[in-house]
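A single protein chain has been omitted from the complex, and every remaining protein chain is retained in its original position.
Going in written order, the chains are labelled A and B, and every chain counts its residues from 1.
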Amino acid sequence: MNEALNPMRKMASRVPLAFIPAAIVLCVNIVLNPHILSLRGINNLALQIVPLALAVMAQTVVVLVRELDMSIGAVVCLTTVVVGTTTDSLHLLSLPLAMVVAGLFGLFSGLIVAYIRIPGIVVTLATSMIIGGLALVILPQPGGSVDNFVQNLVNGQPIVVPNSLLILLAVMLIWKYVKNAKLGNGIYAAGGNPFSAYASGLSVEKAKIAAYVGSALLASVAGIVVCGKTMTGDATIGNPYTLSSIAGTVLGGASFMGGVGTMKGAVAGALILGVLVNILFFLGLSSHYQNIAEGIILLAAVIISVLTNREGSD
Amino acid sequence: MGGPLLQTLGLSKNYGATVAAGDVSISLEAGRVHALVGENGAGKSTIIKMVTGLVRPSSGHLRWQGKPNDIHSPLEARSLGIVAVHQELTLVDTMTVARNIWLGHEPIGRIGTIDYKEMNLASLRLFESMGLTLDPIAAVGKLGLSEKQLVEILKALSLNPKLLILDEATSTLDDKEVELLHGIVRKLCAQGCAVVFVSHRIKEVFQFGEDCSIMKDGRVVFEGRIADLNEHLIITKMTGRELSQGFPAKNSRPPSPRALLNVRDLATRRGLHDITFQLRGGEILGIGGLQGHGQAQLLESLFGLNAISGGTVEVQGEKTTLRSPRDALAAGIALVPEDRKSEGLFIDRSVEENMIACSFPDCTRAGVISSSRVRDLVRSIVSKMDVKAPSLKAPVRRLSGGNQQKVAVGRWLTTSFKILLLIEPTRGIDVATKFEMYSLLRQLANTGVGIIVTTNEMIELVGLCDRVLVMFEKSIGTELEGESISEHNILAASFGHRRIANE
Partner (left out) sequence: MKKISLAINRNSLRFIVPYVLFLLCWLIVSLAVRGYGTVGHFLYIVQFAGLLGIVAAGQTLVIVAGGIDLSVGAIITLSAVIATQTAFSAHLAFPLAVLAGLLGSVVFGVVNGIGVGIIRIPPLIMTLATLTIANGVSLLVTNGAPHEVRDPSFQTWVVKPGMLGINGILQTWIIVSVIVVFLVSSTSYGKKIQFLGSSPKATVYAGYNSKALILVVYVLSALLSAVTGILLIGFTGNSYLGMGDSYSLSSIAAVVMGGTSILGGSGSYLGTIAGALLLTLIASVLTLFQVSGGGQTAVEGAILLLLMIAYTTATRTRD
């Protein structure tokens, strides 16, 4: 068979670089806290990492088209609020409702970015105010309730592997399909070189709209996992996810120039970020330092990303 | 075989008063290579744009396979099977070769996703049929320029063209790759495809072409068989216009003996090498040559915009390091860049602001702008350059191209520069303003400064410059002085010939 199609070569290109530090960091955590390997421990870790991973995936999709989404945290907030307040009346339907609401906001942002051509950073800054404010209006204090089914769906562990992890895997499978379809190809092309994409007949606008809708949906799933974990609605619980999603995206190897990034990398980035914080906590760093640590990790990740990208472009 | 595949009948395109193409009638036969030859601005790209549906003709018609078929959009052109490869690449660096080739028309598998395996196999088949060895899953970003050009060509081939237009598609290819391309073109012709071949390289024109049309000033001055032509004849037909009157008298005084600028063995990381020349005060030095052979890069390097990897630059005898434009300005070197809209001017700011943009030390006291000093400065520039603007406070983008360029050049006049570099200073400006610019440059030179100009316009090199350096493949090929500066010699030198006797 032709050397070019050698399956070993194909596999090598599929493992993102971020897996190495993720593995290292995970090992360190296991050494420090062997309880993590228990059934309970794995579930707890999954519940911590999965929403973060989904948020990072959301940001990665948008970064792929050379934009940013500052409203991911707000969407998480609104999702928990919608689920928390409509569970009593709509039961299971509260989940798709929350996702549809999120998706509509994503569509709204995407349309403005694509057709009015205002940078996505500032559009989503404004929509984050609208979405976050709306969440607070609906539910000023944490409250509401979450259906038992959802709790079990997210918290359960019937087959050893935590359910939240299965949710993540399901999402990644869906992405795999999208990525290999024309839409996914269009997203990678539009981000890699918008001019070339246009010259080849692809629609950069449709790619950006799809990215923002996808980001909103992913953030919404993250919100569902969060409220399955906390079992209430909370209009501010999602706010830290915006910053963390950017940090995780960078750690996962995506490039702000667009066209470069994978969901596997996103998960690895979330793993690095989440587990690093665990480690610091275990080493006795009080929660006071957590903010500073996250900010420094973000800075370090971005600096490395900027410096290495610059070398490549010369 | 029936009649010609594509015919243009009296195709013309006017932009206002400028005739980009006038009454062009060309026949393209299936299975044959038609060479389209002409200088920059002769009208070749205008014709191509009309044939590929990018531009609507002002008058004239097109016939496809004998039937009238005016092409209204790029999509229409593509559906007929007309595909063009330009010098400007349309590749996505972050994707593989195969994905780039099939971008926009990928093979779809059973479940609605792209069939990558089939895509890679189809790419390999394409490579094989064209006699190439490439790796379909290599990242395009890692390829060299010439390999990228080959991928761009393959991208066109994957669309199964009936008419393939290669517009300066060989500019980055070396001899071996050109030979490869020649083989591909021959195979295509054997399959009945018509090919239009545009190139500045006369050698390739003879290598590829069977039929030939020569354009000059928007019109076709020759249509026939390549076999009836030779290199000398082509060059003569491409040039041979009378030099317009109106160029200011050249340097009557002998330039000052001491070199203002002394460049020795200059080399840059982007490929310039063995650059050695001098510039004397009072002279206008022109840099010519085919596009892309390093002319603009040379001037940018002298302005501190390129990493210099070797050689020395001396200004008035003092060795100068040029790591940034600030270094260059401190040494007395100023640059008027090629793109006045995004580089040479602050396009959204007012005329006044642009004029003082480089002279803040002269119109401020402790950082505070003095409006009286600004008024004086602006007045002197406006009178020297004769800038016509609706108002000094109007954004400079509202000015005509010629007046914009006057501001771009004028803003340096109030600074104390010793050497002025200009890249394509008269591109896109009207004829009258061009001559005003020439007079100004000559006046400046007469005050003792040195001027270096790069330009693609032959008549500027001949009419304006005291000396001409012709660059060839990122180095200085030939130096022409005085009487030997002629269109013929410059063109010949552009192809790499050292000296050809004047006809």
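Descriptive notes on the structure:
Simple rule for what comes next: a contact is a pair of C-beta atoms (placed from the backbone, for glycine too) under 8 Å apart; a residue touches a chain by one contact, two chains touch by 3 or more.
Just so you know, these numbers come straight off a predicted model, no measurement behind them.
Touching the missing chain, out of A:76, A:135, A:165 or A:272, is residue A:135. Shown as candidates are A:119, A:143 or A:201; the residue that touches the absent chain is A:119.
Residues of chain A that touch the chain left out of view are 68, 70, 112, 116-119, 121-123, 125-137, 140, 235, 243, 246, 256, 288-296, 298-299, 302-303, 306-307, 310. In the full complex, chain B makes contact with the omitted chain through residues 303, 305, 325-326, 328-329, 335, 337, 342-349, 353, 356-358, 360, 364, 367-371, 393-395.
In this section, only the chains that are shown with their structure count from here on.
Mean C-alpha position of chain A lies 45 Å from that of chain B. Chain A contributes residues 2, 4-5, 9-10, 13, 177, 180-182, 185, 188-189, 191-193, 195-197, 199-202, 258-260, 312, 314 to its touches with chain B in the complex.
Residues 75, 89-95, 99, 103-106, 108, 111-114, 116-117, 120-121, 124, 135-137, 141, 269 of chain B are the ones touching chain A in the complex.
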